[in-house]
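Of the protein chains in this complex, all but one are displayed in their positions.
Note that the chains are named A and B in the order they appear, and that numbering of residues resets to 1 at the start of each chain.
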Amino acid sequence: MIDFPTAQKAGELLTRVRERRPRVHCLMNTVVQKFTADGITAVGGIPSMTSSPEEIEDFVLMVDALTINLGTLDEARRKVIRQAVAIANAKGKPWIIDPVHCDYSPSRLAFAREMLALGPAIVRGNQAEMSVIGDVAKALRIQTGPQDLLQDQNRAATIHNGHPWMAKVTGTGCLSGGVIAAFMAVETDPVLAAAAALTATGVSAEIAARHSRGPGTFEAAFLDALNGLSTDEIVSFARIERHEN
Amino acid sequence: MIDFPTAQKAGELLTRVRERRPRVHCLMNTVVQKFTADGITAVGGIPSMTSSPEEIEDFVLMVDALTINLGTLDEARRKVIRQAVAIANAKGKPWIIDPVHCDYSPSRLAFAREMLALGPAIVRGNQAEMSVIGDVAKALRIQTGPQDLLQDQNRAATIHNGHPWMAKVTGTGCLSGGVIAAFMAVETDPVLAAAAALTATGVSAEIAARHSRGPGTFEAAFLDALNGLSTDEIVSFARIERHEN
Partner (left out) sequence: MIDFPTAQKAGELLTRVRERRPRVHCLMNTVVQKFTADGITAVGGIPSMTSSPEEIEDFVLMVDALTINLGTLDEARRKVIRQAVAIANAKGKPWIIDPVHCDYSPSRLAFAREMLALGPAIVRGNQAEMSVIGDVAKALRIQTGPQDLLQDQNRAATIHNGHPWMAKVTGTGCLSGGVIAAFMAVETDPVLAAAAALTATGVSAEIAARHSRGPGTFEAAFLDALNGLSTDEIVSFARIERHEN
């Protein structure tokens, strides 16, 4: 039996993240490490960030899920990502990959495909990135933007929540990868986990926009809203559309 | 015929940046990558940030202008900056250099001079940095501070816009390098491009200060103001002083 994401389920999973406080390790571009860490903390998780090869095994063993982000990707981070994915796969820890700007660089795209072959639970990108990624076999495919589209082999859904200012704040997509990982730590079905995470961030963005004058104040208000988000707010404001696949 | 910067021209160039959405690559210190990216986005450009030697050629070929910032400069970034500048020069893409803290370190100053010999369109620093840099041959020389002074071989101008809280927010100078690069992508005359960019950031700072209690809220309000800045606001508030050279 296959479950479809619902607002009710999103609310339940948010409560579960807050109760269990999952640890999320981020192999994250150097640009948005703090914003991503603040987002994971706001939703109820505990972030860590090292990209050191000497330490990565210790950290991956300590955490519940990983987000692998390909922004500012150099050879050192390529190596440490390979290490981290090998350990995560060996230990059955879920991971999501975010192939940032893979449409700019053939070498980055090649690395993204190498990682996709290793079986992430989810791949998330914007339209330009997902169009060059192409098919992704068994992973849940998420294209974020004005709407967030989720599609696996059996199900498809659109999350209609969010706000245009999200695109004006560097790193909202990267942050959502970290928040999705926190939800993956408490829910084994990637579709349910990701839909809940994207509903939580999208509803928080809508709440934040009411308290903002532009993208700068929106960024702060977004973290406020994510931190204070109630299951009632999720259930009231969620706009999750189910598609026949 | 030589043009002098005016408020009207600054407004026109802001409109042009918003319409053309130039791509700006940043070889940026690790401290203020997100703030710089948010500033470029707020003004209408599209930022990228990788310092990876495997990827830099792809990224430089994709973008319209570069900002080269010497903060947190290590040997790896020295190499990638040399790569990026060689490609930019070969392809005729404009670049600006920001010799952060070159007054602290002789090795950083030596590298700044090596880069200056390669022909940036603009060099921008604070008073301490510009005094050790000395003459800069053909580049437009910009000294930012309470006033911003622009001087090339034929023209000199002072931008009197800005706010003291800019000096309390780490990275406003670095951000302005990125914003100047966005304007250089749409205007080949460095004096007109830089004067417009510094007027836009200075006027935005003045608007932001009205909505702030200190440097923390100012930073957020500054991004709001830069994102919402109208050509009317630029024309109304610009204080560009032309000097006989």
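The working rule: contacts are C-beta pairs under 8 Å (C-beta built on N, C-alpha and C of every residue); 3 or more make two chains touch, one makes a residue touch a chain.
This one's a predicted model, so the numbers in the text were calculated from it and none came from an experiment.
Set against the missing chain, the residues A:T6, A:Q33, A:T172 or A:T201 yield one that touches it, A:Q33.
Touch with the chain that is not drawn comes from one residue among B:R108, B:R141 or B:R155, which is B:R108. For subunit B, the residues touching the chain absent from view are 29-32, 34-35, 71-75, 101, 104-108, 168-171, 212-217, 219-220. Think of the hidden chain as still there; on subunit A it touches residues 30, 33-34, 37-38, 41-42, 47-55, 58-59, 62, 76, 211, 219-225, 227-228.
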